[in-house]
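For reference, the structure is listed below as structure tokens.
All protein chains of the complex are present and in place, except for one that has been dropped.
Letters A, B and C mark the chains in the order given here, with residues in each chain numbered from 1 onward.
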Amino acid sequence: MSTFGRAFRVTTYGESHCPSVGCIIDGCPPGMKLTEADIQPQLTRRRPGQSALTTPRDEKDRVQIQSGTESGITLGTPIGLMVKNEDQRPHDYKGDTMAGFPRPSHADYTYQEKYGVRASSGGGRSSARETIARVASGAIAEKYLSLVHGVEIVAFVSSVGNEELFPPTSTHPTPSTNPIFLKLLDTITREEVDHPDYLPVRCPNKEAATRMSDKIAEFRDKKDSIGGTVTCVIRNCPVGIGEPCFDKIEACLAQGMLSIPATKGFEIGSGFGGCAVPGSLNNDAFVSSVPVAPSQSGVDASPDAPPEPITNGAKPRSNRLKTKTNNSGGVQGGISNGAHIYFRVGFKPPATIGQAQNTVDFEGKEGVLEAKGRHDPCVVPRAVAIVEAMAALVVMDAVMTQSSRQSMRDALQDRG
Amino acid sequence: MSTFGRAFRVTTYGESHCPSVGCIIDGCPPGMKLTEADIQPQLTRRRPGQSALTTPRDEKDRVQIQSGTESGITLGTPIGLMVKNEDQRPHDYKGDTMAGFPRPSHADYTYQEKYGVRASSGGGRSSARETIARVASGAIAEKYLSLVHGVEIVAFVSSVGNEELFPPTSTHPTPSTNPIFLKLLDTITREEVDHPDYLPVRCPNKEAATRMSDKIAEFRDKKDSIGGTVTCVIRNCPVGIGEPCFDKIEACLAQGMLSIPATKGFEIGSGFGGCAVPGSLNNDAFVSSVPVAPSQSGVDASPDAPPEPITNGAKPRSNRLKTKTNNSGGVQGGISNGAHIYFRVGFKPPATIGQAQNTVDFEGKEGVLEAKGRHDPCVVPRAVAIVEAMAALVVMDAVMTQSSRQSMRDALQDRG
Amino acid sequence: MSTFGRAFRVTTYGESHCPSVGCIIDGCPPGMKLTEADIQPQLTRRRPGQSALTTPRDEKDRVQIQSGTESGITLGTPIGLMVKNEDQRPHDYKGDTMAGFPRPSHADYTYQEKYGVRASSGGGRSSARETIARVASGAIAEKYLSLVHGVEIVAFVSSVGNEELFPPTSTHPTPSTNPIFLKLLDTITREEVDHPDYLPVRCPNKEAATRMSDKIAEFRDKKDSIGGTVTCVIRNCPVGIGEPCFDKIEACLAQGMLSIPATKGFEIGSGFGGCAVPGSLNNDAFVSSVPVAPSQSGVDASPDAPPEPITNGAKPRSNRLKTKTNNSGGVQGGISNGAHIYFRVGFKPPATIGQAQNTVDFEGKEGVLEAKGRHDPCVVPRAVAIVEAMAALVVMDAVMTQSSRQSMRDALQDRG
Partner (left out) sequence: MSTFGRAFRVTTYGESHCPSVGCIIDGCPPGMKLTEADIQPQLTRRRPGQSALTTPRDEKDRVQIQSGTESGITLGTPIGLMVKNEDQRPHDYKGDTMAGFPRPSHADYTYQEKYGVRASSGGGRSSARETIARVASGAIAEKYLSLVHGVEIVAFVSSVGNEELFPPTSTHPTPSTNPIFLKLLDTITREEVDHPDYLPVRCPNKEAATRMSDKIAEFRDKKDSIGGTVTCVIRNCPVGIGEPCFDKIEACLAQGMLSIPATKGFEIGSGFGGCAVPGSLNNDAFVSSVPVAPSQSGVDASPDAPPEPITNGAKPRSNRLKTKTNNSGGVQGGISNGAHIYFRVGFKPPATIGQAQNTVDFEGKEGVLEAKGRHDPCVVPRAVAIVEAMAALVVMDAVMTQSSRQSMRDALQDRG
């Protein structure tokens, strides 16, 4: 299905070579300032070929708001977004011997089997262009979350191939107990991630960024590709977000992330590493949130709160606790506890490589497939914006659902 | 939300200490034989305390079908399932000093913040009893999938703490290329997983099972707990299952798995390991499915097909391809390709431990929490049945969605 | 589908002769007092055979809360409700010559065609017992709406056959302009509807009730049946409820009402009659709501407001307007305007009649069908409770959706 979310609903359309890609966002709160300028920056961050950009102004992938705003203010009605495709259906693969070959680890074969028909050019619906609508709608969700709750969502590259930002050590088999990692989660910003020192890899550590950059270059030169991981932190997420049972916040994040093309894994908090340690180490003991001076220790799970308590129109909660550690990744029982939500997403090496691959065509006849042109040897630097967008969509949807519950409950208490 | 699935919809209810837990299954195909006997075995496999069972017949957690069948045949109408709770609201925690303490890494605190109220006993809605409804409904999905498509879903324990069934080696950093692992995926059955040699751990290798069993005993004796991972394989999944974009089959599996209590991570196919290798290694080249003799090689991704081609009422597909390797885990572009779907799920160490824990009460006052009684030091052996159930629900839902598309398309071609 | 609502979601199960009927209510606000005693009265009102009751206490159709409350307070988790069927699968129609005959204007034939199988006894899923779950869940919605918004939902019988409570006149071709009708909408209560003078018909006018009662008796004596209409008013519905486009409040009401067994029509406000008059008469001009003394005129669309303005945690709206007339039935552009929402629902004569009917069996062989036993010659008196319940479900769902929007918007303005 091409719809994500229940309360903040994003429905997307578009193939790689049709007239446009876009989406409809249904459920955006009315009265919020919104123009294309709020959306464009993340679209630009997700664009391919960024490291090779030489012209300062890039006019590509411009989003156009079709509806749902007037004079730069949201009306509460569906927001239509459109991004024109520049490369519209120009290809005729007839006569191209490669056209009969489903590309290995691409979706050509499965689309053909599923639909009995498929777009002739590029990836069609499975193309990465589909993520444009995710990034555009995520930017809108994020604007609301930032304005009202001070939510900050920042993703960065945590590994390329086996080059890791935080390689496992005997003390810290998983970064979730590593104070340097936890400090990074406290402070990292998108501006930092995009610092020239860290580009084009978007790994916020110069030494690691260099290792990763070299690794990508190595595989590019071999006409091969390489995978990697993206780590994302959500700060200031309101407490109480996420629905028990099937729509736990981590379950929704997992769906959101695994729905991004090329993803292979998701882990939250201490993740798979936390599954190898004892409960006595992994449990997050509670501490009072009142007497603790804000953020004085690296392992303090709860960051500076936004300036004033935000209660979304609801009665203020009196006694919020914090946790001493944050192996849970900000979530307990599927519901946010106010600590940073952080998680890691694995991306496979891009399937399109310049090397020759022995494979068969749709009829089962053997042949050799060799991709022409330049191909992206590693997607994680661009994926950063997509991971952030999907995180924003998940959180916004959960905030709206909880907002309804909370206001319904508060109204009840007023009548108590 | 307490509903899972769009076409095969399961809605669950129940806290740990209310009169009953159960669910309504809406969308089950009519005309299928179904009695409680189809559902009970998996419920029994998920029961706690199995290793300590001495009585051959265990009358607990008996499921009762409330509606949707007549004379043992499904009517196509909603199936109501009910399992009585034996321990109904007997506790009055007033006066119990522990009651004021939210248990670390449990959902007590987050439920209280979310709802402003919570069940006084046990985990309430966050209790593992909630998974009864998942297992019961999964058994129904599974029966259909097995009857019609020969689908086989088998999960087993792949690690406890750092004791792994397939420890990473330099040749096989991830099991997805290990022929022994791939052979296991081809052949493993639930009967084997439940073989006395492998119980109570449910790891299908005697040596590994012993290591794991010792590890669990060690933590039990320390009044501590330990996490682990479960690996699951889905065989004979029809080609073309899974919806592009947000409802990719791996995205739905990820949501399903991360919605199980205590889960921390999900990876499909070569998973996080596959994100560290080059595309030239990770890509799954296609081979013709016709000339290859069935299953003669361990790395043959496609198992013995069911006796006759099953086309779900649709035109038979003429030329199915296979893949030489299966690092994709049976999914490309979010859509099944006919190879085994396999994935791994990480479970954290149980949060309830007998050791004393320094923490604070709801008011922020410090204290020491010490759980009384016997606690399960490791959940993965029981989780096997829950993972299988959630996998069945995901696949069934996707099969129904595709079945609609395929029959609509076939009808169109008949008229073409 | 057996689920109604998006935010306040009711999923039902049950056939006429299975062990129980019931439902799961997902999304009920936490912290509300709720016991079976809140639900039972409406269940009792919908029971068949009420006019013949002689025993004061009727122990039938007792609802049992399975989950979602503790100590009589809602937890915010799914509420499971169950009502046992007393007549469980006792019939074996083998040998019964009538069993092969699909009953005319019943669902026997269409269920058989749809599912290829059907319940052998009674109406199965199409039985009126299915409405038990509607009435039970509606009672919960209604309790919230009443507590928080002072919402009052009252339905009554407005016609039986051609006996009408407000027969069309040349001055008032439709009751919507009739001051007596409008006054009735202002004041009618369930207690009044159930006044002995108006029972068993539930038409709140003694003369009309007698005409209707005679009409029903006439058709009962002829072993025939007769249809009728139910009119329903919703008072104190918050302004701003209902979603533009497809989920207009009248569209949701129409779906809700037409989903009740035996319904054939729905009209809101001036309804079909309003479609025959000029816009200059049908338009509802606005008047200020401030200077007008409360409820001093019969045509005052807006009733006494609840004691204090209720804003659901949101900023108070400063300048509410009223309408001079209420031909719109309280809805403009699909959104409530604060005036009474009122509508009429048509119920066909019950299909089961004692008279002999010439028809054919499932094989197409001609025969005569004659129903045995006593049959309800008119359903509208009982339908009153079902119409009220469906109205409550529609309004509650819309209130929750708007509540989310409003609290999201208010939070935005706080930050503005």
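Everything below uses one rule, namely that contacts are C-beta pairs under 8 Å (C-beta built on N, C-alpha and C of every residue); 3 or more make two chains touch, one makes a residue touch a chain.
Predicted model only: the values in this text are computed from it and were never measured.
Q: List the neighbours, among the chains on screen, of the chain that has been left out.
A: Every shown chain touched by the left-out chain: A, B, C.
Q: Among the options C:Cys28, C:Val193, C:Cys252 or C:Ile341, which residue touches the chain absent from this view?
A: Final answer for the missing-chain contact: C:Cys252.
Q: Pick from C:Ala141, C:Leu182 or C:Ile268: which residue touches the chain that isn't shown?
A: Going through C:Ala141, C:Leu182 or C:Ile268 one by one, C:Ile268 is the residue touching the chain not shown.
Q: Which of C:Gln88, C:Thr110, C:Thr169 or C:Thr189 sits in contact with the chain that's absent?
A: Of all options in C:Gln88, C:Thr110, C:Thr169 or C:Thr189, contact with the hidden chain holds for C:Thr110.
Q: Touching the absent chain in the whole complex: find that residue among A:Val21, A:Val287, A:Val345 or A:Ala411.
A: For the chain that is not drawn, the touching residue is A:Val21.
Q: Can you list where subunit A touches the absent chain?
A: Considering the whole complex, subunit A reaches the absent chain at 1-3, 9, 11-15, 18-24, 26-27, 30-31, 64-71, 73-80, 82, 89, 114-120, 124-125.
Q: For subunit B, which residues touch the unseen chain?
A: 6-7, 27, 29-32, 76-77, 144, 147-148, 244, 310, 312-314, 399-401, 403-416
Q: Go through subunit C and note every residue touching the omitted chain.
A: Output for subunit C: 1-4, 6, 12, 102, 104-107, 109-111, 113-116, 123, 125-126, 130, 159, 161-162, 219, 222, 224-229, 239-240, 243-248, 250-259, 261, 263-272, 274-280, 282-290, 317, 319-321, 323, 327-329, 331-337, 346-353, 355, 357-360, 362-366, 402, 405, 409, 413.
FYI, only the chains that are shown with their structure count from here on.
Q: Which chain's C-alpha centroid is most distant from that of subunit A?
A: C
Q: I'd like the Å distance between the centres of subunit B and subunit C, where a centre is the mean of that chain's Cα atoms.
A: About 41 Å, centre to centre.
Q: State, to the nearest whole Å, the distance from the C-alpha centre of subunit A to the C-alpha centre of subunit C.
A: 45
Q: Where does subunit B touch two or more other chains at once, residue-wise?
A: 1-3, 12, 114-116, 125
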